[in-house]
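Worksheet for the structure shown next.
Selected chains only, in their assembly positions.
Each chain gets a letter, A and B, in the order it is written, and its residues are counted from 1.
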Amino acid sequence: MDLQYGLELVGTFVFAISGALAIREREHDMFGAGFTGFITAIGGGTLRDILLDSYPLVWVDDVWFLYAILVGVLAAFTFPKFLSELRRTFFLFDTLGIAFFTVLGVEKALNLGMRPEIAAIMGMFSAVMGGVIRDTLTNEIPILFRKEVYASACLAGAIVYLILNSYEVSRDINLLISIAVIIAIRMLSMKYKISLPRLD
Amino acid sequence: MDLQYGLELVGTFVFAISGALAIREREHDMFGAGFTGFITAIGGGTLRDILLDSYPLVWVDDVWFLYAILVGVLAAFTFPKFLSELRRTFFLFDTLGIAFFTVLGVEKALNLGMRPEIAAIMGMFSAVMGGVIRDTLTNEIPILFRKEVYASACLAGAIVYLILNSYEVSRDINLLISIAVIIAIRMLSMKYKISLPRLD
């Protein structure tokens, strides 16, 4: 449990950095960048918990998430160029982050007694809706509609988790497999420029 | 009650199709179209229930709504051209859908003990906010600000329902009249290109 909590804080920190950096090229000041980092980091989990009526919200209840965000935003302020040059590293962290948050979101919904279909949606929302809200607020086309295999990788990983869970695979193994599935789908689709077919 | 439940599922199905098709011309892949269909179908009712603190949300509690959406999205994927050519038919269905969901939203708010003013707003939100959220996410000007007599037709129908309800008109007759009012206002305003005055 301690490891998981630590990973959640690290994931929140990474999301805050990528959120703050996402608007770096645009006409935003430091406050706007910090606000964007905050929204990116908490948006997905907050939406999930509002939909599930699960209160208090994680970051409202546990102030360490706020400090993880604050440190992430300050890092983005202090080393913007350095962090932007780490784009490839960040892609890895971001992929790890969405994979991890997807599975945690699925587990939270299951623990609240939700059906698997709902848990799959909540897992995906946890991972991607922070970025969607950020993009909507900053008038970007949301990431969901740009990077073809992004939210769908999360949804696929969520479904894998739920299938293995129904066969009573142990939690640790299930976590590893379903996180690996999300990472593999996203990496391979980036490498080979695979995208889902368009509707036409 | 069974008829009403069936109509709710059909309405959800139709909203999912129109949501998925709404972004057909744009650069979205199948996942984006499905996501948009989902948001369009559940957005209005979800916002209403969050504002009223009415949990669990309808689609979280009853998984058949998810399947109605899934079938709608798959239909949009499978027959996009055929369905798009049915534009006039869809306009009819969409008008029927917003009229029906407006009145159901009003009734739900009244059943939760809300005042009529709040019930009118909640009825209108049920019908139109799914489309507003969809348009906001996809960077369109929301339908509310484009089609002049759209949300205002719903609000008018909601008010008619509330007035008749206060005179204790029977529910079936009231439903028919207030749904007919919404349909008539929208149809006539389209036919004669009537719009509300602008502010200037």
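Keep this in mind: a contact is a pair of C-beta atoms (placed from the backbone, for glycine too) under 8 Å apart; a residue touches a chain by one contact, two chains touch by 3 or more.
Just so you know, these numbers come straight off a predicted model, no measurement behind them.
Q: For a quick check: 2 copies are placed, so what copy number does the complete complex reach in this file?
A: In total, this homomeric complex is made of 3 copies.
Everything that follows uses one rule, which is that only the chains that are shown with their structure count from here on.
Q: Rotating chain A so that its CA atoms sit on those of chain B: what angle is that, to a multiple of 5 degrees?
A: 120
Q: Please compute the C-alpha centroid of chain A, do the same for chain B, then give the distance between them in whole Å.
A: Each chain reduced to its C-alpha mean, chain A and chain B end up 30 Å apart.
Q: Contact residues on chain A for chain B in the complex?
A: My answer: residues 50-53, 114-115, 117-118, 121, 132, 136, 139-142, 144-145, 148, 151-152, 155, 195-200.
Q: Show which residues of chain B lie in contact with chain A when the two form their complex.
A: 20, 23-24, 26-33, 35, 46, 50, 55-57, 60, 63, 66, 76-77, 80, 136-139
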